[in-house]
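Only one protein chain is missing; all other protein chains are in place.
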Amino acid sequence: MRHEIRDLYDEVADLLDDDRVEALPGYFVDDCVYRITTRENHDRGLPGGFMYCDGVAMLRDRILAIRETQVYEPRSWRHFISGVRVRSVDGDTIRAHANFLVTEAMSDAEPTLFMVGRYEDELVRRDGRLLLRVRLAICDNHHVRRSIVMPI
Amino acid sequence: MRHEIRDLYDEVADLLDDDRVEALPGYFVDDCVYRITTRENHDRGLPGGFMYCDGVAMLRDRILAIRETQVYEPRSWRHFISGVRVRSVDGDTIRAHANFLVTEAMSDAEPTLFMVGRYEDELVRRDGRLLLRVRLAICDNHHVRRSIVMPI
Partner (left out) sequence: MRHEIRDLYDEVADLLDDDRVEALPGYFVDDCVYRITTRENHDRGLPGGFMYCDGVAMLRDRILAIRETQVYEPRSWRHFISGVRVRSVDGDTIRAHANFLVTEAMSDAEPTLFMVGRYEDELVRRDGRLLLRVRLAICDNHHVRRSIVMPI
């Protein structure tokens, strides 16, 4: 099962690196939660964060909005995922986590560490396929360097 | 066997990232060696380094001392492990290595590359479970940025 989850994580990372973010909602169930937050907010149980989507429709809207307002410079992202681990299996619900490191490169600058943190996810099986019900990306970053955030 | 070793590496990395370092000695045999050193010292066959524990009791003492003198700022560590490889199997002794990259984030600063290097380990099987007999963490780092070092 860990290999199957690893495959899912790699597939999702790949589409984000490849500028195919429109394919992301296809990896979530309808009543999903997608949230990017900071370690500090998460540990204090605070709301807020960089991005919050309640349901796949909201995730789709958000992605559309990002594309429409995409005024920023071209950049390359690159995901590195390590330590995929299954935390628990409870009925059809799998809890898993993994570390992520994302580099960012602008067209005129060298790659830098962009975001580092941990995915804490809840997965379910639908028609034999693993899908995300909750993706919580908890960033060690204190802040992010720009206001428009893409899903990570 | 490589998958089993990869799982062990991920488990150990996870407890270090998760501030559960007290669980670390449970992954070692009693007559273990735990050492953090630099690439330069290692290649010259020099002793010394950032941390040296001869036996699991010494490792436990060291962890206790770290906790008691923990005066530093809260920080997050995140391990990324790549290239887990079995070098040799000789009787019940397995030699394996892997690359590690650890990021560090302070509460008021962005994540940075903290330590990069290679684990060169010796593992043995006890009651069906893989344990570390030797963990040698050889760092490419020239020095570390603070005097109190946690196990990596």
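The letters A and B name the chains in turn, as written, and every chain counts its residues from 1.
We adopt the following convention: contacts are C-beta pairs under 8 Å (C-beta built on N, C-alpha and C of every residue); 3 or more make two chains touch, one makes a residue touch a chain.
Quick caveat: nothing in here was measured; it's all calculated off a predicted structure.
S.K.: Kindly state which of the options A:Val86, A:Ala105 or A:Val149 is in contact with the chain not pictured.
M.R.: Residue touching the absent chain, from the options given: A:Ala105.
S.K.: Even though one chain is hidden, which residues of chain B still touch it in the full complex?
M.R.: The list for chain B reads 2, 39-40, 80, 82-85, 99, 101, 113, 116-118, 140-143.
S.K.: Against the chain that's been left off, what residues of chain A make contact? List them.
M.R.: 7, 10-11, 13-14, 17, 76, 78-82, 101, 103, 105-113
Criterion: only the chains that are shown with their structure count from here on.
S.K.: Please work out the Cα centroid separation of chain A and chain B, and write it as a whole number of Å.
M.R.: 28
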